[in-house]
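Below are the structure tokens for one structure; questions will follow.
After this line comes chain A, so read on.
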Amino acid sequence: MSVNEAAGTRPRNEAVPGAEPIIVVDNVSKSFGPLQVLHGVSLTIERGTMVAIVGRSGSGKSTLLRCMNALDETNGGTIKVCGNAVAMSDRASVKRLRTDVGMVFQSYNLFPHLTVLRNITLALTVVQKKARVEAEKIARDVLALVGLADKAESYPEQLSGGQAQRVAIARSLALSPKVLLFDEVTSALDPELTGEVLKVMEDLARQGMTMVLVTHEMAFARRLADIVVFMHQGKVWEAGPPAEIFADPKTPELRQFLSSGL
Partner candidate 1 sequence: MISYTFDFSFLLTTWPAFMRGAWQTILLAGSSIAFGFVLALVCAIIRSGKSKLAAGLVGAYVEVIRNTPLLVQIFIVYFGLPSLGLRLSAETAAVIALVINTGAYGSEIIRAGIDSIAKGQIEAAECLGLNKLQIYWHIVLIPAVERVYPALSSQFVLLMLSSSITSQISAQELTAEANMIQSETFRSFEVYLIVAAVYLALSVLFRVVLWAIGEVAFVRRRKLRT
Partner candidate 2 sequence: MIQFSSTHLIYLIEAARWTVLLSVLAFIGGGAFGLVLALGRVSQHKWLRWLSAAYIQIIQGTPLLVVLFLAYFGLSILGLDIEPIIAAGLSLTVYTAAFLGEIWRGCILSVPKTQWEASNCIGLSRAQQYRYVILPQAARIAIPPTVGFMVQIVKNTSITSIIGFVELARAGQIVNNSTFQPFITFVFVAIIYFAMCYPLSLASRHFERKLNVGK
């Protein structure tokens, strides 16, 4: 389905005219035992946009991201990614989801026993069944993209945190996902290392990659996000372009959150 077709058959989003919804979260709830962490969350993410989800820890923002990628099961509501309903129990839908969505984690989750190159080629060869040579070419390309072409033969433990996170981004990119999810990817990094990771993300955003990030980097979100979503107590409390969200918070909760410097 081409972008134009899709745009013609689906309601247009007013904020970004002509866009195509790539993730549609509709009235999603999620509980861990007696603890309800998401209360009827609805959210639409358009192709080619960067959406930053912010909020205090425990606000449900990471859980929402994990639900989008079928790492956590929702208890109610629906999530559609690229038109397909996400259901952890439905193998085919999860398989489809994995080809559409890439995810980068706070703790990098590189495979310690594999070289950087093999970390990237693993899924290319065993999932996409690409030939080794082709997979390695793709891997070297994405490594160059994140500025780590010289680290191909290194092992994860030989990398700095910033480098490891860039490799993790490259590993996701190699599978050419339609959307990339970033779960607090700079939170584990020393301040002087976050810059190099944010730089890579900025490049991706400029190239039109659809990105959803859960983040504490307010300056980054303010500068580059198309939409900022403020979550509070498991709900989308406020959402809108960063100019509105940061300059003119409507609710006392958001005002307090922004002034707390987090």
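Per the selection procedure, all candidates are chains of the complex that A comes from, given by their letters.
One rule holds for everything that comes next: contacts are C-beta pairs under 8 Å (C-beta built on N, C-alpha and C of every residue); 3 or more make two chains touch, one makes a residue touch a chain; residues count from 1.
Just so we're clear, the structure is a prediction, and the values are computed from it rather than from any experiment.
Trainee: Which one touches chain A in this complex, out of 1 or 2?
Mentor: 1
Trainee: Going by the contact rule at the top, pick out the chain A residues touching candidate 1 in the complex.
Mentor: The contact residues of chain A facing candidate 1 are 69, 71, 95, 98-99, 101-103, 105, 107, 109-115, 122-123, 126-128, 155, 157-158, 168, 171-172, 175.
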